[in-house]
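Just one protein chain is left out here, and the rest sit where they should.
Showing chain A:
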Amino acid sequence: MMAAENIQGAPVQSAPRDLAASLQAASVRFGTFTAIEELTLDIECGSFYTILGPSGCGKSTMLRLVSDLIPAASGDVTIFGKTTEQARLAREFAFVFQDATLLPWRSALKNVELPLEIGRNRGIDIPVGSRSPRELLELVGLKGREDALPHELSGGMRQRVAIARALVCQPKLLLMDEPFGALDEMTRDRLNLQLLDIWRETGTTILFVTHSIAEAVFLGQKVIMLKSHPGRLREVVDIDLPEPRTIAQRDTPEFNRYSAYLRNLLETC
């Protein structure tokens, strides 16, 4: 019964592609509270996943489970075939938080350089991306603001610095926890388009938590719908919209069909 529900609408694994992440019956418990129960999910390399679900369904918890911030109570989580800890130590993934989490005393450039500094004195092999911190700031459209302190930047700019920082070690998996949730709609649209450009250019896998259905459909190749109490997988919905995505697509009947479908699904979660 459970299995049938999981498989319904899930990506058809006909040709086994490389997996960025794999959760096998993973559960997360906080004391007696079960945040995620037996979540089984495969994340394919190079895809853009968005995660939707009612509040309390464990969207953020799932990202924190994948990123080794919280342990699985049972089940198994692997990232590129490694344990989450090994993947963390190898900097296989990067995390973008809801609030930019920049260090306020460091300039934009210095904030982007932070991951390269951490561990350097301990002789840890830090993967260095093909782009320098300066080039990354240019990529996110902040050329000329390298020396600005975070408080001198707008919310959208700060979040772009955070994205540049996440990209500096060239992660193969990018975890984003409602990164644009606190921004106004215009800024959010612009950053969504920028993020899609970055995704296409870097070829990284993205797991993107959002509570906006429109954002989930617009960004995602696949939408992971979770349901709450406890957090479980409801369905994985493929979004077959033409690439590259454009803002104008939002007014197409296909887009609205996906939105309506997800909205109905959300109500039954």
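Couple of notes before you dig in:
In this text, contacts are C-beta pairs under 8 Å (C-beta built on N, C-alpha and C of every residue); 3 or more make two chains touch, one makes a residue touch a chain; residues count from 1.
Criterion: contacts and distances are computed from a predicted model.
Look at the chain that isn't drawn here: its UniProt entry, checked against "C-type cytochrome biogenesis protein CcmI", "NitT/TauT family transport system permease protein", "Butirosin biosynthesis protein H N-terminal domain-containing protein" or "Chemotaxis protein CheR", names it "NitT/TauT family transport system permease protein".
If you put the hidden chain back, the residue from A:Leu69, A:Ala182 or A:Cys269 that touches it is A:Leu69.
For the chain missing from the display, the contacting residue among A:Thr101, A:Ser132, A:Ser228 or A:Ser259 is A:Thr101, taking the whole complex into account. Interface note: of A:Leu19, A:Cys45, A:Leu149 or A:Leu183, the residue touching the hidden chain in the full complex is A:Leu149. When the full complex is taken into account, the listed residue touching the unshown chain is A:Glu117, out of A:Glu117, A:Asp197 or A:Glu254.
Not every partner is drawn; the one left out touches chain A at residues 64, 67-69, 88-89, 91, 93-95, 97-99, 101, 103-105, 114-115, 117-119, 121-122, 124, 149-151.
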